[in-house]
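Take a look at this one; I'll ask things after.
One chain of protein is taken out of this complex; the other chains stay put.
Our next item is chain A:
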Amino acid sequence: MKSTETVVKVENLRKTYNADAVAVHAVDGISLSIEKGEFTAIVGPSGCGKTTLLNMIGGLDRPTSGDVYVQEVSIGSLSEGDLIDFRLKHIGFVFQAYNLLPVLSAEENTSFIMQLQGKSKEERSQRARQLLKNVGLEGREGDKPAQLSGGQQQRVAVARALASKPNFIIADEPTANLDSHSTSNLLDIMARLNEEEQMTFVFATHDQRVIDKAKRVITLEDGKVITDEIRS
């Protein structure tokens, strides 16, 4: 048995929306933990609560009850301002779209997050260039998002997510807007980062190609975990 390090622990998490007086249990009592180096896909039918769960894990949304622990820190105990700083330091994000600032180049989009962290100029530009190289965008550092394809933009988003040296990266439907070539390219890059740097990824996805690559697949239905399968 290999030694593990828990990066996220979720305890009895619930999120209830009171839409039109009918309570919707978007997440209905989920407990799980995610270990360092996992490549996890959260799957399930539309509306089963994937995004809601991921947002709470990422500290974007507050649970109705239960708590999320990242590095032993209870996210529920953080003030809103502290939570933003916490996300900046510990969590990487890749969204389905609108990941990048259109007015910044690929390199600026990547180094921007390090600038928020107060990193030095040399460190920023060196790391941003290295990360863009790692995602196969060498030579495109100066391009604006509008000059890049959807797949290339998502790769910049991955570089940006890595730039802050997070504990883990959450990605909500990162391939939903991509063609199959760009999808497999992006997946290869993320799988390689997972292998080589032990970066932890948690996806919410419908995409079978993502599910095929995942080392762990958690299936939700009506806000509950139905199956939790670890593949070897």
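Just so it is clear, a residue touches a chain if its C-beta (ideal position, glycine included) is under 8 Å from a C-beta of that chain, and two chains touch if they have at least 3 such contacts; residues count from 1.
We adopt the following convention: contacts and distances are computed from a predicted model.
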Key: Identity of the absent chain, which is to be given by its UniProt protein name, from "Acetoin:2,6-dichlorophenolindophenol oxidoreductase subunit beta", "Cytochrome c", "NdhL protein" or "ABC transporter permease"   = "ABC transporter permease"
Request  = Quick one: say which of A:16, A:96, A:130 or A:184 touches the chain that got left out.
outcome  = A:96
Message = Applying the definition given at the start, please give the residues of chain A touching the unseen chain.
response = 51, 55, 58, 60-61, 81, 84-85, 87-89, 93, 95-99, 101-104, 108, 112-113, 115-119, 160-161, 164
